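Written below as structure tokens is the structure these notes are about.
Shown here: the complex without one of its protein chains, the others still in place.
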Amino acid sequence: MKNWLSTIQANKRLQAIMIGLYIVVTFLSLYLAQKSVIAFLLLLASLLLLYFTTFSNRIKWLVAGLVMVVLLPFAASQGEAYQSYMEVATLVGIYIAMALGLNIVVGMAGLLDLGFVAFFAIGAYTYGIFATSQANNFMPFGHYPLSGGSFWVFIFIGCLAAALFGILLGIPVLRVKGDYLAIVTLGFGEIIRIIFNNLDKPVNITNGAMGLASVQPPKLFGLDFMYPSQFYYIVLVILLVVIFAVRRLEYSKIGRAWKAVRENEIAAQSMGIHLVRTKLMAFAVGASFSGMMGVVFAAKQTFVDPTSFTLLESITILVMVILGGMGSVPGVILGAALVTILNLQVLTELTNWLNQLSLNGVISIPDALSPAKMQRFIFGAILILFALYRPQGLLPAKNPVFKKEDLTDTSGHPPMNAGVQKEGAQHVHLDS
Amino acid sequence: MIEQVLHTLPQVLIDGLALGAVYAIVALGYTMVYGILELINFAHGEIFMTGAFVGTAILLTFSGLGWITSMPAIITLVLVLIVTSVLTGLLGMGIERVAYRPLRNAPKLITLITAIGISFLLQDLVRFITELKNGNYILTGPNLFNKQIGIEASSILSVFNDASVKSSFFIVLGVAIVMMITLDFFVNRTKWGMAMRAVAQDRETAALMTVNVNKVIALTFFIGSALGGATGVLFAVQYGTIDPYIGFILGLKAFTAAVLGGIGNIRGAMFGGILIGLLEMFAAANLPIVSHGVLGAEYKDVFAFAILIIVLIFKPEGLFGKVTVEKV
Amino acid sequence: MSLLRLENINTFYGGIHALKGVTLEVNEGEIVTLIGSNGAGKSTTLKTISGQVKPKSGTILYNGKDITNTPPHVTAFDGIAHVPEGRRIFPRLTVKENLEMGAFSVKDRKVIEERMERVFHYFPKIKERLHQKGGTMSGGEQQMLAIGRALMMQPKLLMLDEPSMGLAPIIVEQIFEIIHELNEEGMTILLVEQNAFQALQIAHRGYVIQTGEIVMTGPGQELLVNEQVREAYLA
Amino acid sequence: MSILTVKNLTKQFGGLVANSNIDMDVEKGSITAVIGPNGAGKTTFFNMVTGVYQPTSGDILLNGESIVGLKPHQVTRKGIARTFQNIRLFGAITVLENVMVGMHTHLHGGLFSTIFNLPHVRKEEKEARKEAYRLLEYVGLESLFNEEAQNLPYGAQRKLEIARALATQPKVLLLDEPAAGMNPKETSELTKLIYNMREELDLTIILIEHDMKLVMEISEHIVVLDHGEKIAEGTPDEIRNNQKVIEAYLGKGAAATAS
Partner (left out) sequence: GCSGGNKDQNASNGGSGGSSGSNVIKIATQTPLSGGSATLGESIKLGAQLALEEQQANFEKLGFKLELVPYDDQGDPKKGVANAQLIGADKQIFGVVGHLNSGVAIPSSEIYEKYSIPMVSPANTATDVTDRGLKTVNRICARDDFQGPAGAKFAIEKLGAKKIFIIQDKTAYGSGLAEAFKKGAEDLGAQVVGFEGITVGEKDFNGVLNQVLAKKPDLVYFGGLYTEGGQLIKQARDKGITVPIMGGDGLDSSTLVQIAGDAVKNVYMTSAAGLTTATDAGKQFAEKYKQKFGKDIESYSAYGYDSMGVLLKGIENAIKENGNKLPSRQQVAEGVRKVQEYEGVVTKVSFDEKGDNKYAKIYIYKFDEAKYPAKLEDEVSKQ
């Protein structure tokens, strides 16, 4: 087995053939078997396989791009489940971005944040309020709703608003450490939600519990974005930006400062690191990703209400980060994708299937145990199993490994990040 | 304005104390487990909930057998408390064994995941069993201590309105106080309590002192969960109706209380719990009056959390927590 | 008669092979020292004996009993006290409580009091600090407390991992004196030291460990004058 | 000319006086040792100089400028670096990254220039990596640069602390028991390293150490603390023969080894 693996690792051509074959086969099966969730998931899994290959980063990105931009939507678009797959894919993207944001705060800077969804809410409401007639209630000038064209600007506004709140939250709470911080952020998250839920009085800003309905869809060149298949691309672009940003930050002065603060605050300070500023930056950057996605979420749902931003939501995002592997960008992406797909697609499909069986009398399930009601149970069980069998996370964080040549003065000028190689490239864990 | 607040004050205090006592004992459970494993045992709220269900189930069985009327209520209660706390104590130990112990050397936060997983499992399990037996997962137990007792607060100070208390209030408060004193004594004055604290600080070295670490941790979980379960019973007695989802919000509040008091600190948890209960009740009753109608009762949690945050900003180790300047 | 015997012990940390077939022996009433450079496996040897890490293969006999896979709280109960590297004081217990933890398996309060007096006899400084939290003591104070705590167990075999580390010379002197004294009173001692010079001086026998292997053994005085040892460790 | 001047420095922890009215002058370019019994207040002294603790009273002047009240990161920026008695490395990141964290104040990549990977950031990073590697070579850890710091043997961790401190480009370097846990051979290598650093890197070094061989061999000036008070000060020879110091600290044996 080990032998076999190392042969594959050594031979790039073999890898190329295998991954190519895999993509083609899963592509075709999704193309042909339109309703098969399995085919959809398998095609997605090609990205995971790709991650384990030893190709250069550039090739990996290219292939991943091809799969995400062309193959996946195209194969899915051939059939009826298209929009629902794209809906799932879009939500996956949204959650990945949020999880990556939280990963900066929790995974890299080591600040446990249990109220992270607040920033998502801030993004969503920023757009929701101005993209419905709601803003007329308190804005003395302007004519609302703003047109869908403003959506693009709002992505940035949402990003900034969330970052600002990240800093505002950070300034007072950063005196507090460890699990105390967790509870303070939790309190902050709840405060934000409760305020949004109640800001229909004295001035109606958020429309309270009734939520904001009929949020303007984004508009570009006269085209309305209405379908998940369209949002999919918006999310993909933002996600790409986010991943690049995170990657770059991770191996930079800033990323190192975050990790240093996580590992040992006193030593970090003694290295000249401004503790508060570094933590604030983690809060702000993490929050900004959520803010952007909040805007997208509001536009996609066309409806914003406080129930989407509960504590459970924050906890779910945290679960994604921890499950994926704290501090590990690929891990967190995988964690977020898994949890979201599990919740939205796999569990639903599974319960539908069990339901069908029981309605058709194939199996008999007491009503109390009706599969539709057992989703939490199953989800809980899966969480426990994952945690027990992969306590370090699905793809644990890895430190950058440098080549000695790149560190001594004799070498030429390697291209960007050429020196940064993931260790995983050397040890393929196909057994995982 | 002040006058209005004062009118209801006696009643608000009593209601706040009742709720606060419940928070306080649940907070004790959080604090104990946190103290020893530095783990926010998210499942603790669900253990509390399970305790409430187990207790109610026993009570319902008793009343089915006609025992409730034939036995003094207080004896029934003590019996139910004991049985339930033993059961939930064992449940807590089981959870520790299955879901936490294997991860003891794993990164700290991963246990948070199993804790959340256990919460979900317990919620659904209890729901399932109750629904199977009862057809509905909302359960209402028999009334035990329902007598209303009037308190003539107006005779103390004329601005006060009279208040009334359910007799269960005294039970809840009494049991809470007894539990706290016992626990405080146990942890701070006994050998096993010292072992617990030692294990909390350095497991490996505690083992070198002949302490069986697994046993101590299991014991901690047993006590913490037994407390949680017992509180569940008290809760059911005080509020009558329970459902499988009561653990979440209550657990959250209780944890907040534990933090407010200084997590890991037993007196702190107790104090924090009562304080949060009082604050919440006070806010719900008076926020609209004090804010001239701008903030409604629905802001009570904002109020409670804001106080928590303010306290922690000025005293980051919680009200009773000791400042531990790290020795550099 | 040998009190403790390690036979062909192999210990791993994940993929790291830390002990490679270590065999060593400690006789009743002896002071045996284990010297070696950084990362040689000295601490690992002690941890393997006390059960903190489990060897992959090999056997450990103590008092004729196989304790190879015995968990640490049981080996401690059996009379092996291990003073770990880096002191490992319970930082938020008071000094007194730290000492009491050492006598955890003792039920009789009187015995505990007696032993505590004995600790005060060796380390009068500790007595002044009884109610201070362990964590706020200075490095040297903590080291004394750690040894004192182990003495509270009144062990048959006392294993000390670098007891002189970070101590003032005068205290180091004292500590070696105390080790000597304890030994005179009949306690068997396994001493891990960087301070090879002093360790070998008081030891009956010594072992030299290098990257997980015992490379040399002999009476303390003999090793002290051994050319190779001098060059590698005493320079 | 003195680079660091301490006046009347006092620190109390509750009732405990850990440092009491300490006066000290450190010559630029010198190696000064602070010795004293355990609990004498040596580490506390370092903690005040580096801003980790705030003094109860007294003043600390760096090149004539008071640094009391500054936060640790500000003190570092002023040019004082330190190592810790209880090793405080960034355990989960690599040895090379540990050193690069030390360069924090000398790198200029901001949030946006990093995200957009601007050329100057790229260049700076590359240079930083090389510089970090050079520092590792300097202390003799170059072969371990890709290891996680927490997996290093103890002695190597001590050296890494030194390399990391050097990366901040300090003028004054404070070493808290750098030789603890090293055997005599390793200690003598370290002694050479410290000596060389002072010579080659234009440093002023203050060190706390209990290894008298090292202290006496290397330092030009020795300050002795006991119970928070300065009980003696002088050249190694003076200290070695100071009766007070022998009684409180050296003992007869060490006084002998030290000579």
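As written, the chain order gives the labels A, B, C and D, with residue 1 at the start of each chain.
Here is the rule we go by: contacts are C-beta pairs under 8 Å (C-beta built on N, C-alpha and C of every residue); 3 or more make two chains touch, one makes a residue touch a chain.
The model shown is predicted, which means the values in this text are computed figures rather than measured ones.
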In the full complex, which of B:E46, B:D301 or B:E317 touches the chain missing from this view?
B:D301
Just to verify: which one of A:S56, A:T302 or A:Q392 makes contact with the chain not shown?
A:T302
Residues on chain B facing the left-out chain by the touch rule are 4, 7-8, 11-12, 15, 18-19, 124, 127, 135-138, 140, 143, 146, 148, 161, 164, 166, 235, 239-243, 245-246, 248-250, 280-286, 288-289, 296-298, 300-301
For chain A, which residues reach the chain that was dropped from this view?
32-36, 78-85, 87-88, 91, 197-198, 200, 208-211, 213-214, 226-228, 301-303, 305, 307-308, 344-345, 348, 351-352, 355-356, 359-362, 367, 370, 372-373, 375-376
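Here is the rule we go by: only the chains that are shown with their structure count from here on.
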Would you kindly tell me how far, in whole Å, the mean C-alpha position of chain D lies from that of chain B?
49
Computed distance of Cα centres, chain D from chain A, in Å
43
Any idea how many Å lie between the Cα centroids of chain A and chain C?
51
Multi-chain contacts in chain C: which residues touch at least two other chains?
136
Send over the residues of chain A in touch with two or more other chains.
266
Over in the complex, which chain D residues touch chain B? Could you list them?
13, 43, 47, 52-53, 84, 86
Where on chain B does chain A make contact in their complex?
34, 38, 40, 99, 102-103, 106-107, 109-114, 116-121, 123-125, 127-128, 131-132, 252, 255-256, 259, 263, 294, 296, 298-299, 301-302, 305-306, 308-309, 312-313, 316-318, 326, 328
Which chain D residues qualify as touching chain A in the complex?
50-52, 71-73, 76-77, 81-82, 84, 88-94, 96-97, 100-105, 107, 109, 111, 114-115, 117, 121-122, 125-126, 129-130, 132-133, 145-146, 148, 164, 167-168
